[in-house]
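Pasting a structure here, questions to come.
Every protein chain of the complex appears in place save one, which is left out.
In order of appearance the chains are A and B, and numbering begins at 1 in each one.
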Amino acid sequence: MMPEFIGVIAFVVLLLILLGGIPIGAALALVGMVGLAIIISPEAALIKSGVIAFDTVSRYELGVLPLFMLMAQLCFAAGASADFFEMAAKFVGHRRGGLAMASIGGSAGFGAISGSSLATVATVSAVALPEMRRQGYQPGFAAAALAAGGTLGSLTPPSGALIVYGIIAEQSIGKLFGAAVIPVISQAIFYVAVIALLCRWRPELGPVGPRATWAERGRALLRVTDLSLLILFVVGGLILGWFTPTEAASVGCVGALLLLAFRRRFSRAALGRALTETLKTTGMIYTIVIGALLFSTFVGVTGITGDLVGMVRATGASPILAVIVMALILLALGSFLDGLALMLLMTPIFLPVILGLGLSPIWFGIFLVRTMEIGFIHPPLGFNVYVIQAGARDIPLGAIFRGVVPFLLSDFVHLALIIAFPAIVLWLPMIQGH
Amino acid sequence: MSEEPDPGEEASAPREAGAARTVLLVLGSAGLLTAMAADAVAVFGRHVGFTLPGSIEVFQVAAVVALSVAILLASLNDRHAAVDLMINRASPQLQRSLFLGGRLALALTFALLCAGSIWVSADLWDTGEMTEVLAIPVRPFRLFWILCSGVAAVHFAIQFARAQFVKASRR
Partner (left out) sequence: KPLPPGTIELTYASPYAATHTFSRADITWMKWIEAESHGHIRIKPYWGGVLLSSNENMLEIRHGVADIGMITPMYARSAHLQRIQPSFYSGIRSIPDQVAVYKCLAAAFPAMNAEANGLHLLAIQGGNVPGILTRKRPIRTLADLKGLRLRAQEDTADVLRAFGADPVNMSMAEVYPAMAKGVIDGVVAPADSLKAVHLADVGRYFSTLKVPRGAYPGRAMSQALWERLSPVDRDIFTRGELVWEQAMNSELDAALTAGERYARSEKIEIVPLPAADQARFDALYSANAFRLGRGLKAYGIDGEAIARRAAELIAARKGGGTMTCETGRPS
């Protein structure tokens, strides 16, 4: 049997068993191992598994992931999760749809710490959703705003997804973070604009809340100062080259420990909880990483990657068309694959095509993560929507997905802008380089 | 994607399991914090003017401990992510089979990773592998990873067997 054919079958099998609820890491690893055993030999497959497993758990560059997660957990233990939302709510809560706008701000702020869409949406919605419902927001709209806002966590630096991309695509993580800044800000502005327009059209979606006094606003602002400084220090130091990405994560953890002490929340229990939660989440992600590395070794052996590049070149398709096709594939896969797994899966396949078409790998990293983000909310399988619904069972899924549609439309416009005007992405890293 | 809830594991866990969990947590936490400290001190040193030779090696071996524990903990707490959309909509009978399939897949995955790691370690056993700068022996860390992945495999095999048994006895 031709390796390429085995590769195609493996993709189909992978899709089927993923939909059948086989844990993502196990599905990737098993398909990869069986594929390697068929194409090369069972001995080679086992040895490769052993090498990849130990390589992954001992790899220095990958150490950024658990450490940034620990930093997020420590900030969480310091009571930082809701502060950004509460601060924003004090400033815009008295406007129409103000709390929804505040949840976008809160998501961007917490997303900076958390590095993950799912964590962002779970954390911010735990505080913001009850508050919005108390003030009479339409539940489907409120949940949709939170689901969309949560996607900001994937791209806001320091972003776990960008770190992983930087490692596998061999690109400067500092530059990727720089490149993410304008897309994140413009995306947040798009969401706020969607909320403003919707609430103007149908005021019952997001009623007006009480106006906070300037004293209250000042206090809320003060509460996020220490956190903001920490994020600025970590991301800034990284972009300026004071420390490397792995080091930034370590330095960030030390900073978060200081923050914990500063906020008088430092206790053995708090530290223990943060460490335990970090370990469990890390274990889940590393299992997927090991699986994805095995699977991508197998994909490499099948030679499918080369065929794909050849096909794109043979059809003489324009780069824009190729990118749009990639976006569609990513959106489809993003419906049911974890963002990180998707990135590990698709980067080795798409990046050679992108480089072959003469496009920037930095731009591609942002495009990839941005497209993945959209996958978190688009029907039928938006993870963010499910996470919110898990915490608010009385809101029907359909209502949330209907509420998501306007945000999704703005996402498509935003993505189209990123494709049409790469400068949105590349301008900042270009200045950074000089 | 969801992380499956663990039904009352804390309550039903016998005392020895609780102690084992504590040991795991302490080891994993120590690994994470050691890795963090190695890097943070190296950064601090670089900006004040001293170097910490081999800080990356300390980070790496500490990471092996932390991540091996992490993978085992995620397994013991059923935290492995899966796409559960179809499962939630399937009939109870199909749900049961899919759950069994998931346990079997996890058991197989960790068993194969463990077996591969044992083979690699056996091949390199006599060579006295060690890191370059600090000459930290690698063997104990390989063994630790093998132990953790092996326990994860056994855990899922037991879950699979138990679920099978329950299914059989209900018939």
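Everything that follows uses one rule, which is that contacts are C-beta pairs under 8 Å (C-beta built on N, C-alpha and C of every residue); 3 or more make two chains touch, one makes a residue touch a chain.
All values derive from a computational prediction rather than experimental measurement.
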Omitted-chain contact residue, chosen from A:Pro139, A:Gly236, A:Gly300 or A:Gly391: A:Gly300
Residue by residue, what part of subunit B touches the chain that was omitted? 46, 49, 51-53, 56, 119-120, 123-124, 127-133, 138
Touch rule applied to subunit A and the missing chain gives residues 40-41, 43-44, 47-48, 51-52, 55, 60-61, 166-167, 170-174, 241, 243-246, 297, 300-301
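Here is the rule we go by: only the chains that are shown with their structure count from here on.
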Separation of mean Cα positions, subunit B and subunit A [Å, integer]: 24
Which residues, counting only subunit A, touch subunit B once they are in their complex? 17-27, 29-30, 33, 45-51, 53-54, 56-60, 62-63, 66-67, 70, 118, 242-243, 246-247, 249-251, 253-254, 272, 275-276, 278-284, 286-288, 290-291, 336-338, 380-381, 383, 386, 390
In the complex of these two chains, what residues of subunit B are touching subunit A? 1-3, 25, 28-29, 32-33, 35-40, 42-43, 47, 56, 59-61, 63-64, 66-75, 77, 79-87, 98-99, 101-102, 105-106, 108-109, 112-113, 115-121, 141-142, 145, 149
